[in-house]
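The complex appears here without one of its protein chains, the remainder shown in place.
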Amino acid sequence: MNLFLAVFAALGISSSIMVIRANNPVYSVLYLILVFVNVSGILILQGLDFFAMIFLVVYVGAIAVLFLFVVMMLNIKIEERQESMLRYVPVGAGIGLIFFLEVIIALDKEFVPLNPLAFTSLDNDSALIPEYLHWGTTLGQKTGIEAIGQVIYTYYFYYFFMASFILLVAMIGAILLTLHNDPKVKRQEVFEQNAREFSRTIQKAS
Amino acid sequence: MFYLFESDFLGLIPETFLLLGLSTLLGYGVWYEKGRESEMTSHQLWVGGLCLAFTFILLCESPLMNMILCFNTLIIDGMSAYLKALILLSTLCIFGLSFSYLQQERIKAFEYVILLLLATLSLMLMVSSYDFISLYLAIEFQSLGLYVLAALKRDNEYSTEAGLKYFVLGAFSSGFYLFGASLIYGLTGTTNFEDLGILFTGVGPTDLFTQGSVVVGLLFLSVAFLFKISAAPFHMWSPDVYEGAPTVITAFFSVAPKLALFGVLIRVFYLGFFDFLFSWQQIFFFCSLASMVFGSFGALAQVKIKRLLAFSSIGHVGYMLIGLATGSLQGLQGIFLYLLIYLVMTINAFSVVLSLRTHEGEPRFLLDLKNLNLKSPILALTFSLTLFSMAGIPPLAGFLSKFYLFFAALDASLYSLAILGVLSSVISCFYYISIIKLMYFHKAEEVQLKPLVGIDGQKGFLLGITFFGILFIFLYPSPFFLLSHAAALSIS
Amino acid sequence: MSLIHSLHVSFVVFLLGLVGIYLNRKNIILVLMSIELMLLGINLNLLSFSVSLDDLLGQIFALFILTVAAAESAIGLAILVIYFRLRGTIDIEFIRLMKG
């Protein structure tokens, strides 16, 4: 089990590095898709199957397709000169290291201190994180999707409404920005064309 | 379980009315838009303004004053009512300003009104949100609307570049906010401010919890909020966006989101993390110092009007952060008072800038202000008095708010903040007076003076009201004291 | 024990998203992609916390971050497209119209 997690994690991290470093934008979009797939793999290993599938459907299916559309639409020249990242390495690596170590050390040390048990055996590191008894699986068999469904539409309905407003704003905004129907284009108005009557179209000239 | 919340929708009457009005406006606009785009925009503006006025009345008459709604994701208390009223007033003023602007700039998109109403709705929900998820959704809902509004003029390079920059930095700061929120969720298991407040009661600097990454999460949260109100170390984006976006949208940027974000800052840091005062007080202490200095020094080198207003709003954010850094109720009351007077001053300043329009277009450089007193003496007088009140000259409104904030800072023994506040307002006096000198004493070379386009009714009305407010607030400030006091008390 | 591993992955992906925004001189699409990377890292972070804490709130937060990320990338790419139609290029060094 840990092997799969390690494989997905390694692939995910390396392809997200490649997203930034690839000089051809189409390659970086493909690496982005690879990152999404690997993350959904990690989620499957953790038992969140609904989220893994939603990641695949929404992230890979829609967002990565949109990125591909835009990359294809704007004919972006391929980066010839691979400007050296060595300039950034000292500063970037330094900040990255500080940020990464600080958060990880802070997290590792006192991850869930509430359990006094954990402090009696401080020597071996594995005991620090108590293995939980997963009550969810032992009692009623509620899959992830049902658990989410029960709660979103009743308890947290306010977030659900906010999500619909956000989608509405995104729709209005995208159309307002990109749609320009120039009046010169003659459009087919099917209903008017069908509803045309002889009497109204032909008038006696005399 | 479902019978608990009958009164939930009673508390949300203003928002539901705004939403229903909005959707009917959208349907009406898109159905009848075919032949008559420009009349449609002014129709929408009038009916949208009416819709906002009704929401304001509903807000003042709302039956419930203190309540937690929708399974403790929303809260209604004195502060949220006060800030919602201010947000509605500011959007009404923006609608007033945009009547003539949309015709002159030939923006024929009626969705401008719909997006502004959606942004107001999201600001009202943001002010009364009570946990990290509803706060995040409200922030995103508002900033999506504002990204589109910033890039509204599709054929103008500045506007699209402003929209792009605002988008990148807005998404970036939301990423920071989410990282902080997820860390705090990971370690405490709850995202509700009240539960966080209860969980952290009595947590001192030496407690086990506080060495861990709750403080890291708090750091990320405060960085994200400081990004959004463009406080000093993270303010680089705001002059460009303020200059690029259409002027009315810049007015909206500099007024409404700052109101809501200060309400959110108070809600998060005074309700949820008050026991971490020792850690986030230093952050706000440093940021208010830095933004006061940047606000005043940055404005000295400005050539364009809108960039100057952007830097002056950074300076005002710095003054308001003093109130946050004090950590006391007086500081809060100082913030609320300052927000009210900042709203009045900015609306006045922007309506003056908008009425400087000449026939061939909008003034962009400060030099266009030359010999304004010959063109229209009253406008020059109004603008100079507004600038005086922004600098904080005693008899005017700006002095009242700064005076109150510095006293709150002195009470909380933040002496350096108060002293530096006074110093930076002296420096800001310098560049305000340099504009007034430009208006009165510089003689423009060309002989004939370009006549200004006439000021239309709504803008004149707004100029009069805000000018009256700036001049005479000093005589009878007690209603505003009572209002801000009630708002501050609701946080205690 | 698998929590700490997936946390490491999510921190690294978040950090790479951060680096992608700051340290790239190529074009704006990379900035949008690294914003998506940041949100993906946060989503993974929340989901692994939710599994370890055995609590649904993280999953609900992650689901709504997903919807907001999709809506945001839609608007971001819309702005990018109209910016490209105006300026003909989206290299970062040309986005300095309003310097100073």
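Which chain is which? They are A, B and C, in the order written, and residues in each are numbered from 1.
In this text, contacts are C-beta pairs under 8 Å (C-beta built on N, C-alpha and C of every residue); 3 or more make two chains touch, one makes a residue touch a chain.
Criterion: contacts and distances are computed from a predicted model.
Taking the options "General transcription and DNA repair factor IIH subunit TFB5", "NADH-ubiquinone oxidoreductase chain 3", "Ribosomal RNA-processing protein 40" or "Exoribonuclease phosphorolytic domain-containing protein" in turn, only "NADH-ubiquinone oxidoreductase chain 3" matches the UniProt protein name of the chain that is not displayed. Just so you know, the chain we are not showing touches A, B, C across the whole complex.
Across B:10, B:30 or B:271, the residue that sits in touch with the chain not pictured is B:30.
From the options C:18, C:32 or C:78, the residue with contact to the chain not on display is C:78.
Along subunit C, the points of touch with the absent chain fall at residues 66-67, 70-71, 73-74, 77-78, 81, 85. Residues of subunit B that touch the chain left out of view are 2, 23, 26-27, 30-31, 33. For subunit A, the residues in touch with the chain missing from this view are 1, 44-45, 47, 49-50, 54, 57-58, 61-63, 65-66, 69-70, 72-73, 75, 145-146, 148-150, 152-154, 157, 160-161, 163-165, 167-168, 170-172, 174-175, 178-179, 181, 185, 187.
Going forward, only the chains that are shown with their structure count from here on.
The centroid of the Cα atoms in subunit B and the matching centroid in subunit C are 26 Å apart.
Chain centres here are Cα averages; for subunit A and subunit C they lie 8 Å apart.
Shown for subunit A are the residues in touch with two or more other chains, namely 103, 107, 111-112, 156, 159, 162-163, 166, 169-170, 173, 177. In subunit C, the residues touching two or more other chains are 17, 52, 60, 64, 68, 71-72, 75, 78-80, 82.
Note for the complex: subunit C touches subunit B at residues 14, 17-18, 21, 28, 31, 35, 38-39, 42, 45-46, 49, 52-53, 55, 57-58, 60-61, 64-65, 68, 71-72, 75-76, 78-80, 82-83, 86-87, 95, 97-98, 100. For subunit A in complex with subunit B, the residues that touch the partner chain are 102-103, 106-107, 109-113, 154-159, 162-163, 165-166, 168-170, 172-173, 176-177, 180. Within the complex formed with subunit A, the residues of subunit C that make contact are 1-9, 11-13, 15-17, 19-20, 22-27, 29-30, 32-34, 36-37, 40, 43-44, 47-48, 51-52, 54, 56, 59-60, 62-64, 66-75, 77-82, 84, 90.
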